[in-house]
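Dumping the structure here so I can ask a few things about it.
The complex is shown incomplete by one protein chain, all other protein chains being positioned as in the whole.
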Amino acid sequence: MQQANLAPPGAPEPWRDPEAAPYVRILGVTKRFGATVAVDDVSLDIYRGELFALLGGSGSGKTTLLRMLAGFERPDAGRILLDGQDVADVPPYARPVNMMFQSYALFPHMTVAQNVAFGLRMEGMAKAEIAERVGAMLELVRLGGMEKRRPHELSGGQRQRVALARSLVKRPKLLLLDEPLGALDKNLREQTQFELVNIQEKTGITFVMVTHDQEEAMTMATRIAVMHHGYLAQVGTPAEVYEYPQTRLVAEFLGTANVFEGIVREAGAAGALVEATALDAQFQSDTDPPKPVGARVFIAVRPEKMRVRRAADDERAGTNRLVGAVRDIAYYGDFFMFVVDLPEGGTVRVSQPNQARITELPITWGDRVVVEWPPLATVVLPE
Amino acid sequence: MRWRAPSSRALVLALPFLWLGLFFLAPFLIVAKIAVSEAALGIPPYAPVARWTDQGALALVLNLENFTLLIEDSFYLDAYLRSVRVAGISALICLLLGYPMAYAIARAPEARRNVLLLLVILPFWTSFLLRIMAWIGLLADNGVINNILLALGIVSEPVRLLYTDAALYLGIVYCYLPFMVLPLYANLVKLDPVLLEAASDLGARPWRAFLAVTLPLSLPGILAGTMLVFIPAVGEFVIPELLGGPDAQLIGRVLWTEFFTNRDWPMASALAVVLLLLLVLPIAWFQHLQGRATEGR
Partner (left out) sequence: MSRRLGRIWIALGVGYAFLYIPIALLVVLSFNDSRLVTIWTGFSFRWYVALWRNDALVNAAVLSIRIAAVAATGATVLGMAAGFALARFGAFRGRGLFGAMVAAPLVMPEVITGLSLLLLFVALAESVGWPGERGLTTVTIAHTTFATAYVAVVVQSRLSDFDRSLEEAALDLGARPWQVFALITLPLIAPALAAGWLLAFTLSLDDLVIASFTSGPGASTLPMVVFSALKLGLTPELFALATVIIVVVSAGLLLALRLGRVASARAGG
């Protein structure tokens, strides 16, 4: 696997350490609902202290996997080990795992304090200790003074924090978060992302989070598992899955990617040369391709790693260079997205940071342009 | 719930299942049995269907006379037809009166809806018989309406209002109106007003928008309400007895008379069996609607 590392120096990366023992082991887990396979033979190791994200669209099986960790669903096949213990037959109320629900599931007939205290009451903890723990937890999530409120008297952000406090107060071995920011509006979501990460670091509890929002997964998670139709498409750090997608699906699910078809002509540790099948062009990469010479592959190039400029009159397509006509320019404020029609058919998307005023943009609709990129931007994917 | 022990689940199901099986389902079988037995003088006033013959063999005596009588005697056939007609017309009047009410309540400001709805239900919580009595007080020859008409000199002698078909319909509509309004309201309140705005935006005048959007979407409510009025009204006894004329021989009343006055239990049972057969389709339909409504939620 290629190295990509945005973590601060010295941050633990136990998944790179062959000696490290996984905290949660999901071994060949399958779950069917009638004829549909919701989770298909998934194996996954999660390490202590991680903030692990299960990322996927609806129907990808991410929520079912989370619910199996919580104990609400029982795997049809496979095992789930938590800290070495097989939890398959452990009912949810006996698992050292707590969950923050997407709807928060705050008990409407209880106050904030009663909601947070519920789990401790179920343990039979002494009242004084419960009060102390609840107080400390409400301080942690900045809800001091709200003890007597009822859920319907709180804002969306406050409810989210009550739900977090309630699921953290039992100090679970594993905290599951189902779309933790899904119900919040955009501004609040960004602020809450940082808060969640801070709380996770402060408490040291292992988080497993389900989300359909790739940005959320990228900014918060130590590692991401991309799920699709019940199977794991790729597991890795945010940078790994973004920069080195292993399949076309992952490349297109995370961010935007231009994908071309081609045949490997040269391959080696220094890089690969791929000849496009539908275009009069070649692609050069700086990494070893996943397939040998002669194999059909996909080429993925991200729009922000390409450059666009007006073409000289006689300029033609070549290696990592395409020529076409600008069909559309989308203005996003912080960047432009050019949609370039290729003469052979198909389009390329290129983005460019907005460093000039839109009126001074040197390229306009209909212009003949060159789109080019360096070898490091070329990703070769198996077909 | 996944981890609930199956035994508690079975108990929760078994309790109402057995109760309803014993006290709701089983009685119908007994009705069917007695419908084919002969009337007899005695307590209970019917002869057993299965009896031991003198030779010690078990003999089944099926008496279909009750059913042939039902078909041959036009009195019974007329009673069935009249019941269906009265129930049908009453359901229609309830619909015509109840639909605008339900619509208005559903369109009222949200804060006021519950009060308006409560006002529709409230009479239903007070005694049914005593509300019928109020209509007797209104409609009787010396009742309030006639007193007013006489006092105003509009009529010179009391008009016959009570014990007429009009009084019968009035009573049924009055008593069953909430059963029409409630399902209609439940349906209409879910209707998104934006749909009507969209229809209007696309050029439909209010009346067309109503016919093209509101009415088709409220069809489940109309059906549920109609069933809730029609089915019980077919077997209604009290209202025809107290408000209807002597010729308002609806099937519920005939059954009552056969049972209590003539003490002909087998005949009453046969009437009940036929009435039930008559209503099996609408009841099954109602149950289907009921199931769909709760699953759709």
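In order of appearance the chains are A and B, and numbering begins at 1 in each one.
Note that in this section contacts are C-beta pairs under 8 Å (C-beta built on N, C-alpha and C of every residue); 3 or more make two chains touch, one makes a residue touch a chain.
Please read these numbers as outputs of a predicted model, since none were measured by experiment.
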item	value
Touching the absent chain when the full complex is considered, from A:Arg32, A:Arg150 or A:His229	A:Arg150
Of B:Ala140, B:Ala167 or B:Ala248, the residue in touch with the unshown chain	B:Ala140
Among B:Leu64, B:Leu81 or B:Leu118, the residue in touch with the chain that has been omitted	B:Leu118
Subunit A residues touching the omitted chain (full complex)	70-72, 91-95, 97-99, 101-103, 105, 107-109, 118-119, 122-123, 150-152, 166-167, 170
In subunit B, positions touching the absent partner	1, 3-5, 8-9, 12-13, 15-17, 19-28, 30-31, 34, 44, 97-98, 100-101, 103-105, 107, 116, 118-120, 122-123, 125-138, 140, 142-144, 147, 174, 177, 181, 206, 227-228, 231-232, 234-238, 242, 252, 255-256, 259-260, 265, 268-269, 272, 275-276, 279, 282-284, 286-287, 290-291, 294-295, 297
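In the analysis below, only the chains that are shown with their structure count from here on.
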item	value
Inter-chain centre distance, subunit A versus subunit B - centres from mean C-alpha coordinates, in Å	59
